[in-house]
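Removed: one protein chain of the complex. Kept in place: all other protein chains.
Residue numbering begins at 1 within each chain, and the chains themselves are lettered A, B and C in the order written.
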Amino acid sequence: MSRVTIAAQPVDTNTLRKALQQPGCGGFCVFEGWVRETNEGREVSGLDYEAYNELAIGEGERIIDEAVQRFGIADARCAHRVGSLAVGDTAVWIGVVSPHRDEAFRACRYIIDQVKQRLPIWKKEHYLVGESSWVACAHAPADEHDHAHQG
Amino acid sequence: MSRVTIAAQPVDTNTLRKALQQPGCGGFCVFEGWVRETNEGREVSGLDYEAYNELAIGEGERIIDEAVQRFGIADARCAHRVGSLAVGDTAVWIGVVSPHRDEAFRACRYIIDQVKQRLPIWKKEHYLVGESSWVACAHAPADEHDHAHQG
Amino acid sequence: MTSVTVEYYAQLREQAGQGRETITSDADSLAALYGELRQRHGFRLDIAQLKVAVNAQFRDWQQAFADGDLIVFIPPVAGG
Partner (left out) sequence: MTSVTVEYYAQLREQAGQGRETITSDADSLAALYGELRQRHGFRLDIAQLKVAVNAQFRDWQQAFADGDLIVFIPPVAGG
């Protein structure tokens, strides 16, 4: 099974967590991205996500491979929602397991940062007032990957 | 209700997660510490944790207050098991919510590091071979808090 | 002439009025192909704001393409 899931169904965090459990791992770090009620000062009523699934899964797998190599973690999973999400919904879930906590934290942070910059996933925000708009990821960090967007 | 729980029952992560949800928060970072099958090269069969509850809860609350002040997070929870744990069990759960992910990661890391150094909780490891022993926290970092142990 | 399938996402999908089309082109690079389609559909995104993938792999804009390729232009992303 792929370590990366793109799905219209809510993220099944219990199953993801179980898939990561292994007796040599003492550290489990998770990041969840939730839909916020405001973005850049505007009140958000909901979001539509769409993804180019095949490329998103391939790029997500590459990101996890990079995290394994850079930080020596044991394993990781990434799940991203598509479709219509409401405020409070989980848009993305990243889980990392490792013998120790330092690598787990650093790899989890690396994966979410790269996922936001590199996965071909798009977000249209709907506001309480005014026209909906496609949102671009904020500026990429200095050490960005070749594939990352500049904008 | 206290933001810190010390209990012999398994950590109820769903309830803790729900308690942290708020519509202004887009980032949720969790760390779980699991009992590993080995520690410093010895095969572990299980652990007994004991805590001085009243002081552990007070010190945990202080750590969360510090994290709120230092990182500007919205909220956090910490749950720690006591009693007998087996390999794979969750010994500690830390959850942090924040408008953005950077503070959530940094505060979660801060809280687990401080919890390990400062909470009056003790761990006796049982090994497949040889006598059980009380384990001391590894060396404290340079910027340790006044209350942290040196050993 | 080369026959390829192009998929559109996000604002490109909205501006093209469709998610997918099969086209023929004699453009000699992915950049030139985007130029043609931009003119046809009135895409507002400049090539500098996009990336391009062929058969689910990122590619350079100066590369050519072949019959049967699946080409996707990638607007600025915003996962998470």
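Keep this in mind: a residue touches a chain if its C-beta (ideal position, glycine included) is under 8 Å from a C-beta of that chain, and two chains touch if they have at least 3 such contacts.
Since we're looking at a predicted model, the values are computed, not measured.
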| item | value |
| --- | --- |
| Visible chains in contact with the missing one | B |
| Selected from B:3, B:80 or B:101 as touching the chain missing from the view | B:80 |
| Of B:8, B:55, B:86 or B:128, the one touching the omitted chain in the full complex | B:55 |
| Missing-chain contacts mapped onto chain B | 33, 49-52, 54-56, 58, 80, 91-92, 112, 115-124, 134-137, 147, 149-151 |
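Just so it is clear, only the chains that are shown with their structure count from here on.
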| item | value |
| --- | --- |
| Touch-based graph of the chains, sorted into line, ring, star, complete or other | line |
| Taking each chain's C-alpha mean as its centre, the one farthest from chain C | B |
| For chain A paired with chain C, centre-to-centre distance based on mean C-alpha positions, whole Å | 25 |
| Geometric centre distance via CA averages, chain C-chain B, whole Å | 49 |
| Per-residue overlap in chain B, given as positions that touch at least 2 other chains | none |
| Junction residues of chain C - those touching two or more other chains | none |
